[in-house]
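Note that one protein chain of the assembly has been removed; the remaining protein chains are unaltered in position.
Presenting chain A:
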Amino acid sequence: MDLKDKLISSFMAFENNVDVDHPVHEVRMEAMKNFEIKGFPSKKEEAWKYTSLNSLQKVDFSIFPKELNALEYKEVKKYFINEIDTYKIVFIDGIFSSNLSETTHDGVDICLMSSALNKPMYKQIIDVYFNKVASKDESLTTLNTAFSKEGAYIYIPKNKMPKKPIEIVHFATGTEASLMLQPRNLIIVEENAEVQIIERHQSLTSNEVLTNCVTEIFAAKSSIVDYYKVQNDAANASLIDNTYVDQKDKSDVKFHTFSFGGKLTRNNLNFYQNGEYLDSTMKGVTILGDKQHVDHHTLVHHIEPNCESHQDYKGIYGDSSTGVFNGKIIVEKLAQKTNAFQQNNNILISDKASINTKPQLEIFADDVKCSHGCTIGQLDEDALFYLQSRGIPKKEARALLMYAFANNVLESVRIPELKTRINKLIANKLGVNLGFDL
C-alpha cells in the first residue's frame, strides 16, 4: 500500500479520536476529499519540478505513534536555546510533552492546538481563524488539515507581548521504524501585539521521519512577528513546511529560515498582504552537503497599495546536495506603490552540487518597484588568497568567506543567543573552529 492509500484508510481510525461533531471536522472531511482527488504532487507539476516525493511515498510510515515516549530535558537540552528563558511547546512523536514544555495563559495564550480545538472558550476564535489563510486546494496542506489535531496554539491579545520568546519543538524518537507527523499550528497576533517564535523539528533517530507541517499566522494591524525556523535535522528526516501569513495594516512580519540539515526539506512560505503600509520579510541561509535537498518556495501576494516585501536567500551547496529557490511575487492592480525586493545568491562548492533558482513575477499594477536578482558562483579566489596570505589555512579561509557571504541574513536576527547558536551551527556545518564565536 502506498502512502496515499494508507493515509486515506487511516482517516477513519483518526475519526475515532476526535470530536466529529465539532465544526472543524467538516473542514477536515472537506480537506480529506480534496487530498483523495489530488494525492501527492508529482514532478509534472511546475511547483514540484525539482523536488520529488516519490521515494518518501514508498516508505511504510506509521501515521499514529503507538505509545507516548518520554525524554529527559538533559537529553535534549542542546536543541533548545537554553542560554535564555523561553516558553516551550514541545511534542514527542506528535504528542504534547508537559514535562518539557512551559506554556502559559497569563495574559497571552501559549498552549496547544488540541485545547483550542476542544475547549468551548476558544470556539469563536477557531471559527474566525482556523484554516482561513491556509490553502484549501494545495494537496499537502489539505492533507495536514484533514489530520489536524495537535500543534501549537498562540494567541497574543491587543497591545501584549509575551515576556520571553516561544520555542515550538517537535522531537521524533524513532521507536517506530518510520514515522509521519502532521503538526498544525495557529498563531494569532492582535493589534499592536508582538511575538518572537523559534520553531524546530528534530529527529533523534536514524529511522525515517516525515513531517508535513502547516502553520497559520494572523498578524493584525501594527503587530510585529519575528519567526525563526531552525532546520538542522537528522540525515533521515524530511520536512514539508507550509506556512501561511495573513497581514493587516502596518504589521511587520519577518521570517528567517536556517536550513542546514535533513534529507529533504520543502519550505512553502506564503504571505498575503491584506492591508496597507505593511512589511513582509523572508530571509534564509541554506548550507547543504551530502545528498541533502532543500526547496524554498516563497509567495508574496501584494493585494493592497503601499506595502513592501523583502526576500534575501543565501545558499551554499557542497557534495551532491541540491537546492531550489522559487520566489513568486504577485502585485495586484490595486497594489500601487508596492516595493518588492528579492535576492537569491548561491555558491556551489562542489562540481556535483546544483541549484535551480527562479524568480516569478506577476505584476498588474503600473506604479511599483520590483527588483529581483539571482546569482550562482564560486568562492572569490582573490579573497581566498587574501585570507591565506594572513596565515589562515585554506579550509578556514573558505569557511570565513562563506560565513561572510551569508552574514547579512544573520544581521537581522533579533535574539542574540539564537544568533550565536546559528553561528555555531554554521561553523560546525562548515567543519571549522575559527578560535572565536562567529
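Assume a contact is a pair of C-beta atoms (placed from the backbone, for glycine too) under 8 Å apart; a residue touches a chain by one contact, two chains touch by 3 or more; residues count from 1.
The rule is simple: contacts and distances are computed from a predicted model.
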item	value
Missing subunit (named according to UniProt) among the choices "Multiple sugar transport system permease protein", "Urea ABC transporter membrane protein", "Fe-S cluster assembly ATP-binding protein" or "Polyprenyl synthetase family protein"	"Fe-S cluster assembly ATP-binding protein"
Residue among A:E67, A:D85, A:E362 or A:D380 that touches the chain left out of view	A:D380
Candidate in contact with the missing chain, chosen from A:C213, A:I330 or A:L400	A:L400
Touch residues of chain A, complete complex, unshown partner	380-383, 385-394, 396-397, 400-401, 403-404, 407-408, 410-411, 434-436, 438
